[in-house]
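In what follows, a single structure is set out as structure tokens and then discussed.
The complex appears here without one of its protein chains, the remainder shown in place.
Lettered A, B and C in written order, each chain numbered from 1.
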């Protein structure tokens, strides 16, 4: 029977990956449904139409931040699960909670773009949005911690891989940045949103590859 | 030709899994579209905005119950199919009926949150919701029974795996709980919903892993 | 290099399957978004709420027919591609056209349930719906024909598999039934819809498995 186990275990991972990929892909793609096309009249001029589109900048920005953050979380998730030798039932449930927040993100994204302009409501929206982003990244860190504590990485995985998976602890600075951004966002909403944008870009930088290139240079 | 069969059969399963994962993932992610962002005015205060969000608690609760129930059903489905040696055409059709109920769930979820407040309509919504949850879990049990009767588990699968798949009969208590919850929910809607929530949490508990830990302790 | 080809070819198929599974799964799951929850007032009685739900029977029926038809087409598609040795570029494009019709189906489904009641418009909707169903099944047959003509099944595939894939020519009767149903549906819409329902059920019957059982009995 011993020879069947690796195949089985790999399979288990595959299914978790397929389901997670599905939820991430759908959440990231549903975001576009939130963007409303401005209503024009027959007489609306070209410049006016452009201006109407431009007025929606907050919607595009929210779309972009959510897309890049989910995308970056997916990349981290992919690297983490990839480095695992096997998964357990607790990992599957923790993963479900991570997906809960990822699938929920279109809601605060919509809220942030709809409440823009209503001064006080906007503060609430920006904080709420930041909290969901934070919870998503937090769950990713918890997943990694659980994997390490329970020895899910296995002994026979190359060290390089392990280290790669550990780089996710660069997620930690993001966590702190989200707290700061949500706090500042309550007082100056645009500042909070700007920091969310910076975090999304930061998370999307291929730090691992840059590291490797630098190391090669030694 | 004999050496090709296992590969072929495994492939068949893969495709059923991919399609099922897709439907589960989409149903679970579409739920968020049902949550409407409260409308605020420019003058809406921060506290008022928070209160508007809070008023929607029934919507969040329905979202959470549906998400966790589909998630738990997916985990059980994953464990069942994983333990199978091969599948037959009847299994594929029964699986399609399971997916029919899973994909339909966003409708009663929406109904339950929209009909909240209309005293008598709410009773109907809570019972209807419970019936769909029940049918989903029932189909999962039928799938497992069919697999066992038709010998889809095969002889060469480790006993541990078989037992794991059988643990799904812990689904049975849920079935009874759904009947009780739907019945009580007709008279006291909130009580019914509370039981649905408890079942979702119960279904999501990693009983298998807890068992293993306990057994290790022997 | 010769030993790499099979792996490569299998991979190609996998990707086509993954993409097709995705489109089928999404089309089948999006259907639920078309079902509107009836609007109730605070004073709406339980019986009245039930009656409102019951009035939507045409919507549920359209949902059920579309779900089962896409589901059955997916099962056939799965059996066909599974029996293939490799695929070519033309197969990928023909497959894309099949997906075009599958992904389009939610539109005529919605039309059929929204135009119910408007006597003459309903005729148009029922015919239009039938034409899309017909085109979907037609593309499936064309895919099978192309695979056979171009020898995509390969020589080294078990005969049993080939025959299985050929059973799809039982799709042919459905094709004729769709033409009849669309024609009759123009004059008596409900008759047309009833035949669509019967075809969906017919397509979902696991004929292959029944055959095998009967053959075993010889």
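The definition used in the following text is that contacts are C-beta pairs under 8 Å (C-beta built on N, C-alpha and C of every residue); 3 or more make two chains touch, one makes a residue touch a chain.
For clarity, every value in this text was computed on a predicted model and none was experimentally measured.
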Of C:18, C:52 or C:171, the one touching the omitted chain in the full complex | C:18
Residue numbers in subunit C that touch the chain omitted from display = 1, 4-5, 8, 11-12, 15-16, 18-19, 22-23, 25-27, 30, 33, 88-90, 92-93, 96, 99-100, 103-104, 106-107, 110-111, 114-115, 117-121, 123-125, 128
Interface residues of subunit A toward the undisplayed chain are 17-18, 21-22, 24-26, 28-33, 35, 37, 39-46, 48-50, 53, 63-64, 67-68, 71, 74-75, 78, 82, 156, 158, 161, 204-206, 208-209
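Throughout what follows, only the chains that are shown with their structure count from here on.
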Expected list for subunit C, residues touching two or more other chains, is 26
